[in-house]
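Here the complex is missing one protein chain, while the rest keep their positions.
Labels run A, B and C following the written order; every chain starts at residue 1.
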Amino acid sequence: MRFRINNLALAEEGKKKIDWAEVHMPVLTNLKKRFQEKLPLKDIRVAGCLHVTKETGVLIRTIKALGANIAWCGCNPLSTQDDVAASIADEGISIFASRGVSKEQYYNDIRSTMEIKPNITIDDGADLTVEMHNIEGRQNEEVYGGTEETTTGVIRLRAMERVGKLKYPIIAVNDAETKHDFDNIYGTGQSALDGIIRATNVLIAGKNVVVAGYGHVGKGVARRALGLGANVIVTEVDPIAGLKAKLDGYRVMPMIDASHAGDIFITTTGCRDVVTQEHILKMKNGALLANAGHFNVEISINSLELNSVSNKKINENNHEYLLKNGNKIYLIGEGRLVNLAAAEGHPSEVMDMSFANQLLSVLRLVDSRGKLSPGVYDIDKSQDQEIAKAKLESMGIHIDVLSPQQKNYLEGFNEGT
Amino acid sequence: MRFRINNLALAEEGKKKIDWAEVHMPVLTNLKKRFQEKLPLKDIRVAGCLHVTKETGVLIRTIKALGANIAWCGCNPLSTQDDVAASIADEGISIFASRGVSKEQYYNDIRSTMEIKPNITIDDGADLTVEMHNIEGRQNEEVYGGTEETTTGVIRLRAMERVGKLKYPIIAVNDAETKHDFDNIYGTGQSALDGIIRATNVLIAGKNVVVAGYGHVGKGVARRALGLGANVIVTEVDPIAGLKAKLDGYRVMPMIDASHAGDIFITTTGCRDVVTQEHILKMKNGALLANAGHFNVEISINSLELNSVSNKKINENNHEYLLKNGNKIYLIGEGRLVNLAAAEGHPSEVMDMSFANQLLSVLRLVDSRGKLSPGVYDIDKSQDQEIAKAKLESMGIHIDVLSPQQKNYLEGFNEGT
Amino acid sequence: MRFRINNLALAEEGKKKIDWAEVHMPVLTNLKKRFQEKLPLKDIRVAGCLHVTKETGVLIRTIKALGANIAWCGCNPLSTQDDVAASIADEGISIFASRGVSKEQYYNDIRSTMEIKPNITIDDGADLTVEMHNIEGRQNEEVYGGTEETTTGVIRLRAMERVGKLKYPIIAVNDAETKHDFDNIYGTGQSALDGIIRATNVLIAGKNVVVAGYGHVGKGVARRALGLGANVIVTEVDPIAGLKAKLDGYRVMPMIDASHAGDIFITTTGCRDVVTQEHILKMKNGALLANAGHFNVEISINSLELNSVSNKKINENNHEYLLKNGNKIYLIGEGRLVNLAAAEGHPSEVMDMSFANQLLSVLRLVDSRGKLSPGVYDIDKSQDQEIAKAKLESMGIHIDVLSPQQKNYLEGFNEGT
Partner (left out) sequence: MRFRINNLALAEEGKKKIDWAEVHMPVLTNLKKRFQEKLPLKDIRVAGCLHVTKETGVLIRTIKALGANIAWCGCNPLSTQDDVAASIADEGISIFASRGVSKEQYYNDIRSTMEIKPNITIDDGADLTVEMHNIEGRQNEEVYGGTEETTTGVIRLRAMERVGKLKYPIIAVNDAETKHDFDNIYGTGQSALDGIIRATNVLIAGKNVVVAGYGHVGKGVARRALGLGANVIVTEVDPIAGLKAKLDGYRVMPMIDASHAGDIFITTTGCRDVVTQEHILKMKNGALLANAGHFNVEISINSLELNSVSNKKINENNHEYLLKNGNKIYLIGEGRLVNLAAAEGHPSEVMDMSFANQLLSVLRLVDSRGKLSPGVYDIDKSQDQEIAKAKLESMGIHIDVLSPQQKNYLEGFNEGT
């Protein structure tokens, strides 16, 4: 067991956080209870590349309790919670992660993680999986398969699959309904705003909040901004999504027009160069920029720097750029995932479902080793429904059950008007 | 040309309504302008079975303008607007529809419509299509195909397809994103509440509104009830949908528990026997029952009648049942689609997109006659996007366009952190 | 007993409506039960000038049950429900009201009502009270006092009081918290949108709705428009109200700027000339205009007419003006209170509290005859709280009660940090 973390002395604080998260993740905790006696992951080598947060700590604990050997790294240079990393190391697990790493260090950490020679990879954004493919010998027969946590990663992996470059099976955990329809909407929705508020303490009420993209994340962010009293403007490239935003009561316009109006800009597109020089130069003095998409390419930091005469740090997650035109523009969390950089990421309650899906997917990969050809695989609807049911029960909620007559009716076609 | 309508003298009033709808349906109107010179439907025989509303009037006018021969009937015994039917007849189109028909008359009207020997069927709920299959010779080679407007109909037709009973191709207009993600959510959402208000004038604010089902219609109805100040309770049979309702802030519980609490019950499930005797007997005095699902089987009218000592008509769309237990329960619109029975159905603005999809689907069926084997077909994503784009433009809304670099980025996988 | 109504044959339909309203007005109904044995209004002559709706029917029945002699007229040329008026006449009460009267007929009806030589006047908008003062001898010692239902009326009467022109005591029912904080916000909020939807069936979702004025009515209308999916713009003249609208998430701008953007305009100011020629000429083709303020002076109908080449009736409550600039502008309900002209006014549930306040105020005027000098009087806080408590109980809602220790704490000042 090896590790590269920031400060082992933070382990106790990290442990408290993971403990707190654990009680808010009843679905995952119940799965652990159900499986841990049989040790279904005994001696399985798992490499994980996923935001080092308290919830990930719970996932790691769970996988370990089922018998796995684990090595872990972060999947974003700014998302590691150093106290959590310390606690994981303190529990005897190899981990290579600290908050605020350089790109070089970031990839070194991924490669350190890969030295476990994983049977299973758990990924978020596909950086580990791509690296496994880039480094010869890493995508060999010892690799049963991998999982992918996020939209961006699934898009990258499907692109690899399309051109025949994907060498082992991947389960698209992201595409589980209990994952992407929940963590993106409810998790990012709350935590992206939370990150902006922690970094700036601005009043959201009365602000013009520009949300770039109206996919799952954008919808969640827009809804929470509205719920906090903002006037929301949505930008889109897809007319169907744009039309939904319009009928949901938001203003919809091109980013160049939104640039004048916005007080706060939040990118959620998964694309690059969503906020660029032409937009920045039209913004109001005092505008705040934040990104809730996976990579820090949505806001052009390069444009900010090229157009600035100086910049300074207001606090750890708030940087002021003094533009040549005299305006001050503020970049939150260095343009990286704002809910992880400036807040604590998704609340435990939504990660509970994501990580229950992760765990069941890892178990499925182990069960079906050698049987799945390379490709991106979906999660079974039944797994999704099982997780939703367990979640509802953990909240004390019961629902109706179809009677045989009702099932029959739904499957038939004879009964009309 | 033949017709069976209620009162031809209403034609002028109906014409005014259709004219009013037409100006609120710019996408369909623009398609008409684009195609009408070439008469692509010249001599094509079209049988339609779809709510006779002012918006359907615009669709009929459009199809006629493109050259078709048309026969039409209603798809719900209580949804025909008699003035609109009169105006359609007055424009020289065969129509067999009046508000408040018996089941027998309803099917007679469908059969009258079928006498045109259609090349194309346009259906909503699949009653016409099923009847076409029931009556020998009606699903022969002269039938190029059909379209289906609603979820319930698509479910029935897919059930027929599964067991090999479907004899001609059907385009599932309902499954277009610009259709089911819009008319169900925004259209039924507003108009179901509108129907209840017109029938009762109750204040929605402060009422406990029980929404059965949290599919597209249920979400729309729940959102509008909330928007009007109600406290919303959702019932579901699917745990994923139930969990979404819970995280959207609603209460979620079995119908039997909701029965005590509700002031207004709205069924949106597409299933039968959602509100039955056991629920009705637990309801508060004064409870209102309405259905926004396709068929009038969701609320058990039979249970109401069996448990009543008397009933009376408060107004055309509001019937009081005096239960044996002394409570009065009110049934809106006879348990039929409340937005059509007690209001005017979907606003023109959403039918615009539905019917643009209908028109393009009819054109596609004509273009591909003889080439499509029996089965249920989806709408192309590109058609969906074209309609959304046209709709946004009609509202004066512009959106962003991906640059080549952005497209490239979205299609690649090499660029990671 | 005399009457001037439209059609006595409508009495049965009106009776059904009043019956329906009665069961939705439990507070007023309970007061009736409490007082009717003692006939506290025996031989008291009451003149009422208040929208002739089904709820007013319940108030009239109640006052009659307590012993009064009654004469009644409408307080708006377009708000009388003819079937309700018929039923009131049919119950043997003098009434002078029909829908769609000329200004001359309107004032004739007020004067017919005054012929009862009232001891008590019940007014809404102060037209009756002003007329009582204009016609010599009508404000003499036989008049114990009056009540006033609405903001506009109270403003007029306080203006009269300021200049010494008010000759008898008026209880400002409007200023009861259980009145103006409820019917304006919840009642007009819902019913103004209801009126617009009934008149036009437009989809509110995605529309730009301009609300002029952010007082009680404006807040209610804005909230419901938002709740139905609109993007709301508020115009104001008071900076505090404007700032609240802004922080509530709405856009705030002068009417001249809103004129370009709006799809639907709703005036709620109580002032005149809020929408005038300069605004109308800048509006989009198809814009809808409606008024939810007391008098039809908020939208300049004169400007519409002067700038039109023609106009036509789409339906009873929707008139199209074809402007010289080629645009069509639609005026709903002739610019009169849209919730009364095009819908059914406030739902019974809110009128319940208003009219409970009316009844208790009438009883107070009778009790204190000869003791109150001319002036505008407030409602006691205790009456307000009693009505709110009765209303909550009728909804099955219980609340907490302060303990003696808590009361003590709230009255003291010694306990600090």
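As a convention for this text, a contact is a pair of C-beta atoms (placed from the backbone, for glycine too) under 8 Å apart; a residue touches a chain by one contact, two chains touch by 3 or more.
Worth saying up front: this structure is predicted, and the values here are computed from it rather than measured.
Participant: In the full complex, which of C:Glu55, C:Glu91, C:Asp127 or C:Glu149 touches the chain missing from this view?
Facilitator: C:Asp127
Participant: Determine which one of C:Val23, C:Leu247 or C:Leu372 touches the chain that has been left out.
Facilitator: C:Leu247
Participant: Of B:Ile18, B:Ala89, B:Ala205 or B:Ala241, which residue touches the hidden chain?
Facilitator: Of these options, the touching residue for the absent chain is B:Ala205.
Participant: Out of A:Val350, A:Leu365, A:Ile379 or A:Ile399, which residue would touch the omitted chain in the full complex?
Facilitator: A:Val350
Participant: Residue-wise, where is chain A in contact with the chain that is not depicted?
Facilitator: The missing chain touches chain A at positions 16-17, 20, 23-24, 186-187, 189-190, 194, 197-198, 200-206, 224, 226-229, 286, 314-315, 318, 343-344, 346-350, 395.
Participant: For chain C, which positions touch the chain that isn't shown here?
Facilitator: The missing chain touches chain C at positions 75-77, 103, 106-107, 125-127, 130, 155-157, 159-160, 165, 177-178, 181-182, 186, 235-240, 242-244, 246-247, 252-255, 257, 270-273, 295-297, 384-385, 388-389, 391-392, 395, 397-403, 405-406, 409-417.
Participant: Name every residue on chain B in touch with the hidden partner chain.
Facilitator: Counting only chain B, the missing chain is touched by 203, 205-206, 226, 229-231, 246-251.
In the analysis below, only the chains that are shown with their structure count from here on.
Participant: If you average all the Cα positions, which chain's own average lands nearest?
Facilitator: B
Participant: Suppose you list every residue number at the chain A-chain C interface; are over half of them used by both chains (same) or under half (different)?
Facilitator: Counting shared over all numbers used gives more than one half: same.
Participant: Which pairing of chains gives the most C-beta pairs in contact?
Facilitator: Counting C-beta pairs in contact per chain pair, the top pair is A-B.
Participant: Where the centres are mean C-alpha positions, what is the separation of chain A from chain B, in Å?
Facilitator: Chain centroid spacing, chain A to chain B, equals 38 Å.
Participant: Which chain B residues touch at least two other chains?
Facilitator: In chain B, residues 186, 395 touch at least two other chains, as defined above.
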